[in-house]
Structure formats: C-alpha cells, structure tokens
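With one protein chain removed, the remaining protein chains of the complex are shown where they sit.
Chain lettering (A, B and C) follows the sequence in which the chains are written, and residue indices restart at 1 in each chain.
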Amino acid sequence: MDIKVNVREAQGDCYVVDLGGEIDVYTSPKVKDAIGELIDRGVYHLVINLEKVRYIDSTGLGVLIGGLKRVREHGGSVNLVCTNPQIKKIFDITGLVKIFGIFESEDAAMKALV
Amino acid sequence: MDIKVNVREAQGDCYVVDLGGEIDVYTSPKVKDAIGELIDRGVYHLVINLEKVRYIDSTGLGVLIGGLKRVREHGGSVNLVCTNPQIKKIFDITGLVKIFGIFESEDAAMKALV
Amino acid sequence: MNQPVQRAEETDVVELRVPCKAEWVALARLSVAAVASRLHFSIDEIEDIKLAVAEACTNAIQHAHGSSYIEIRCEALADGLRINVRDYGRGTRPESIRSRELEDERVGGLGVFLIRSLMDDVSYDVHPEQGTQLVMTKRLPV
Partner (left out) sequence: MNQPVQRAEETDVVELRVPCKAEWVALARLSVAAVASRLHFSIDEIEDIKLAVAEACTNAIQHAHGSSYIEIRCEALADGLRINVRDYGRGTRPESIRSRELEDERVGGLGVFLIRSLMDDVSYDVHPEQGTQLVMTKRLPV
C-alpha cells in the first residue's frame, strides 16, 4: 500500500500529519483513520503536510474536507502544506483553495494556525 | 523512446558506447545502428557501458552478441561495463558471461581491452 | 473488449480489464499513464489523464454495484487519446451524473467535476441495468 501516514505533536495543542505516496480510493481510509483518531482525541488544530504526496484524487480530497468539517465544529482548523504544482492545481480547480489554508512550508502553515 | 546511446572516443583506437534506459525490441535497433556504424568505420575494440541501463532483454543481448561476432572477425573485442545485479544475472543465466568480458568499471573494461 | 477491433485505418487500441476493486485502481492509472506517455503527452497532461481515469474507476467501485470488472479502452487518435471506461454495475439515472456546485462543501461529488475539468470531451452513457460507460478524450496540444 503506497501510502505513508505519520502523526507527530508540534507546539501547543497542534499536531502535524505527514502524508506520503498516493492517496486514492484504496489508501485514503488509512488517512481518514489517522485524522479521525486525532480528532477523537480532541485535537482540533491540524497541519497536514502533503509535501511527499505524489498523487491525490477525490477520495483523498473528501477525507481532507471531512476532517475540516469535523474540526470546524469545535472551532478548529486545518492548514495544508503543499508544494507539488499538480496537486495545487487540483485544489485550485476544485475551489478547495478557498476553504483550506494552503502553504508552501510547514512553518508557514503552523504560524497561520496559531 | 526510452533509450540513450552515446558514442565517444577513448584512448587508442578504442571507443566507448554509453547506453542508458531500456533496451528492448523497440529500442534495440537504435543500439544496433550505433554499434554497426562504429564497426563499419573500422572500430574493432569496443567498451559498451551498461551502467545506466535499467533493463535489457534478448533483443538487446542479440545486438551485443551480433556486435561481438562482427568485431571478432577482425580480431577485435567487446568489453561490457555492468553494475546492475539484475542485468548481471541475465548475462549469468544465459552463459554470456563466458563470451563477454564484463567489468565493474569503465576503467577496468578499458584496461582489459588494450 | 468483447470483439477484436481490426479496422482499415490502423488506430492503436490498448484494452485493460481489472477487478472492480479499490486495490486495482493504481494499476489502471499507471497503465493509462504509460499509454499517454507513449503518445507523447506532457507530464502535466499525463497527470490529468491519470486522475480522470482514477475518478472513473473510483465511481465504478463506489456506485456500480454488482460489477465484477472495469474495462478501460485507450484509443490513440491522430490528435489525442480517447479513453472509454465502463462497468457492468447497476448504473444510475443520467441526471445523477453531474458536476457538483463548487460552493457546496460536501465530502463527495468531486469526481465527475474533475473528469469534466481535466478532459476535453466527456460523455456518459448510462444504462440502469447494464452499467455505465464513460468516454473521454484528451487532445494533444497543437
């Protein structure tokens, strides 16, 4: 399964989810579980780092949108780190740039969060 | 066409053919032409560098064997540079290790030639 | 895929049949990307094609209940690549297949929108009992 998911604590009550590989209908449940678990634990401020993601499709986008909706209910937020132009393009054409904070670096995503 | 062929002159009357990419039924004619041209010009001492070759099949092997046969008619020889274990394995199981000089470095292949 | 295509004008056709299961979408994506690369599409265009094919397969997996296979047919055109994705599932009503409104922040509903955005001609042929057929074309830049 060509997906890597790693969750790590950063400053404050903020967590970073590192994703890598390909996020599709087969692999996205693993991403969904990792994000869901964090939220269940009461983590509502998330940075999701997509720098190592080579591919994402609508099931992956759906998982990110689902996560965002859940944290928003608790006044939380999700910021994305995304540098791959093809993946940025997908956030562009789907209009998701307007609902996610999308940043060039983890630092920037983190600063914008808190 | 995922093949790279580059011919360069080395010391003496010896030439190096650098191959890269995948050598198969589609790409091997280009390799055959390059080697054939050299031999037509009277070059009978060849080093063929396979270090950048990711894949070779029987059509590629056939081109190498064909080249060897032609230069041998003129007292020439072909030495190969090959470091990729999968490709070495193919020379092993086909017994071609016995008819080609196969070397770990271009230097070694060159020295053995002259 | 059911009858060999052998025409006078020789267009190259590649056909792939994979199980209608999530774990085979990556294969479909990769194979179609290799076809597109063979036809000299750019890396960006290949990514568009991969995504469109993946969305089509994902819909077959998620909505075409009862389909065992997904069939993907790639036809090399003089000016592009025509891709046919079909399943043999229950199908849907034609009016269900539409791009969502972007304002609508739903979790789903992006697949058809992406397919229509990334490909040049897109048409669906929906048979409630015989499954869904999607034909989409990506043109090579002139």
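One rule holds for everything that comes next: a residue touches a chain if its C-beta (ideal position, glycine included) is under 8 Å from a C-beta of that chain, and two chains touch if they have at least 3 such contacts.
Since this is a predicted model, take the numbers as computed values, not measurements.
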Report summary line: Displayed chains in contact with the omitted chain are B, C
Report summary line: Even though one chain is not shown, chain C touches it at residues 1-2, 4, 6, 12-19, 21, 23-24, 26-27, 30-31, 34-35, 38, 68-69, 88
Requested in this report: Pick out the residues on chain B that sit against the missing chain.
Outcome: 2, 22, 24-26, 55, 57-59, 61-62, 65-66, 69, 86, 90, 93-95, 99
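Criterion: only the chains that are shown with their structure count from here on.
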Query raised in the report: Which chain's mean C-alpha position is the greatest distance from chain C's?
Result: B
Query raised in the report: Taking each chain's centre as the mean position of its Cα atoms, how many Å separate chain B from chain C?
Result: 42
Query - Cα-centroid distance, chain A relative to chain B, in whole angstrom - result: 49
**Report entry** Between chain A and chain C, centroid-to-centroid distance (C-alpha), Å
**Finding:** 27
